[in-house]
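To start, I am sharing the structure in question, which I have written as structure tokens.
Complex shown without one protein chain; remaining protein chains in place.
Letters A and B name the chains as they come in the text, with residue numbers starting at 1 for each one.
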Amino acid sequence: MPTPLLEINSLTQQFGGLTALTDFNITLEERQIAGLIGPNGAGKTTVFNLVSGFYTPTRGAIVFDGQATLGLKPHQVTALGLARTFQNIRLWNDMSVLDNIRLAGHHRLDYSFWSLILRTKKYMATEKKLEIKARGILEVMELADYADELPKNLPYGLQRRVELARALAAGPKLLLLDEPAAGLNSADVEGLIRLILWIYDEFKISIWMIEHQMKVVMSLCQHLMVIDFGRTIARGTPKEIQNNPAVIAAYLGDANI
Amino acid sequence: MDDTNAIIQYGLNALQLGSFYALIALGYTLVYGVLRLINFAHGDVFMVGAYIAFFVSSFLLSPEGLACGQTTAFVLTLVLTTILTSGVGVTLERVAYRPLRRQGAHRLYVVITALMCGILLENANLALLGASSRTLPDLIHKEVINWGGVTITNLKILIFMAAILVFVLLQTIVMKSRFGMAMRAISWDPFAIPLMGIPVDKIIVFTFVMGSGVAGLGGLLYGMAYVKLENTMGMMMGWKAFIAAVVGGIGDIRGAFLGGLLLGAVEALVPAFLPSSYKDLISFSILIAILCLRPTGIFGVPLTTKI
Partner (left out) sequence: MKKYTLNFFFLALALALIAAAHGNWLDKYTINVLIAMGLNIIFAVSLNLVNGYMGEFACGHAGFMCVGAYTASIISLMCFSAKFTAAPLLPAWLSPVAFPVIMAISGLTAALAGFLVALPSFKIRDDYLAIITIAANFIIISLIENLDVIGGPRGISGMSRTVKAMTATLDIPWMVIWVILGAYFSIMVIYRLVNSTYGKGIPAVRQNEVAAEIMSVDTNKMKTVAFMIAAGLAGLAGSLFAHTYGTVNASSFGLLRSTEGLVMVYLGGMGSLSGSIMAAVAFTLLVEALRLGLPALNVFLHQGHLLPASFDLSQIWNWVIIPLILILLMRYRPEGLMGHRELTHIFPSLRRLITLK
């Protein structure tokens, strides 16, 4: 049996007296699209923040691609092959789109500080290579026309796409998407679903997403997990989840209480 | 016997210095507690307060002025200095801070503005009044009280009592009154509070009135205790008081008071071990250490970041 891509064991996170996440477990295999759903404030983004190393968990273990990530800084986790997007878009707004993409390769820079100051051959070659690669990604993501624009001047939908392109430029094995469809209209959502599927096939990566829109989750995810108040209440295929009484109760409020 | 006596005298000096730090620190903390703004000009408001006390008392006492009696002059100076210094603080808030707040400026811009207002006050004073230092006229009849070998001036007692009184008063206002409740509410949520029908600007002005008034009182007492007034006195005292506020946990009234006394004690102790020119060095090292290790001070509550 191959080692799973991501294995999380009894992950618990407390903020002060508040428990945001309790005993969270998941195993993600390579090449799958998984979903994490739950009502607002259920702790979904907390899971992503823990996985990407932004928070240090109170308890539990995270093993990514065979390596324990606890104690690693976020950029070190990224270097292992994990990239993400954010619920509220977080681009570098005063830098061109091209620079945004290029910067995602920051952890792979292999020139020294002094070669930068002296502009050595190696430095120039690395910079050239990075630019070509970034332009390539912009090309396949159909963003090439916007390479020199500032992200803040782009429409919302394109900003989301730039953020996706940036995450891909980091060279991930696993891509975390935090509500990629938030704020998109239904036509855009159709496009997003196609885009994610295309990325999944083209880049041969795994995807784990938080999403509220059932349409997105149901048409993309092979495996779903539902959390509420930090606790896992269901897991299974989209079909199974749809008919799970606990899930329905969580979303609609339990009539018995 | 001499040793104990010396230690007690040290302690009393520490208490006096600490009372000044506490009085100024209270102003820092009041404004920070409401606006989350470090009002760096506050030390210089204190300095201006001392100068106001000088001009007011000279006018009241001099034969060309009103030629009041000493007690009348003291009471009038106390009241006028407090009121006029409040005016300085409120003017600062109206002219410098409020416009920035209105336009939703980054808080760093407000901090720079505050810092510059301090430098401006300090140098405007020097430019207008010249470099010669001023001496506050005698406002109370100094008496030395002897308690079983321990001597203490009535002025020292007055200063310490004033600090305690101001502390109790402010603590009561902030924690017990409706006004104080509104102050605390603004610091929690500056956006929702206006929607609740609370007059934010009024409360902020009142906060500056209290903070600057106390600084004015401090300035007067400082002048009475140390006699000499210089334009640079505000900056160092202000910084020390700010350190005191941070030590206690900036934003907390009790913290400012205790922090002030604590810093006074530390500074009074320094000369026992090191040349007294090390005082500033030690105080600022304490500041950095606290900010790095426990930025919330003794009473502060940690803030969390969220993404």
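Note that a contact is a pair of C-beta atoms (placed from the backbone, for glycine too) under 8 Å apart; a residue touches a chain by one contact, two chains touch by 3 or more.
Note that the structure is predicted; figures quoted are calculated from it, not measured.
Contact with the omitted chain, checked across A:61, A:109 or A:246, is made by A:109.
Within the set B:8, B:83, B:105 or B:225, the residue that contacts the chain not displayed is B:105.
Only one of B:6, B:66, B:79 or B:119 touches the chain withheld from this view, namely B:119. For subunit B, the list of residues touching the undisplayed chain reads 38, 96, 99-100, 105-113, 115-117, 119-120, 123-124, 126-127, 235, 239, 242, 246, 275, 277-278, 280-281, 284-285, 287-288, 291-292, 295, 307.
Residues 52-54, 73-75, 78-79, 83-84, 86, 90-95, 99, 102-107, 109, 111, 113, 116-117, 119, 123, 126-127, 130, 166-167, 170 are the ones on subunit A that touch the missing chain.
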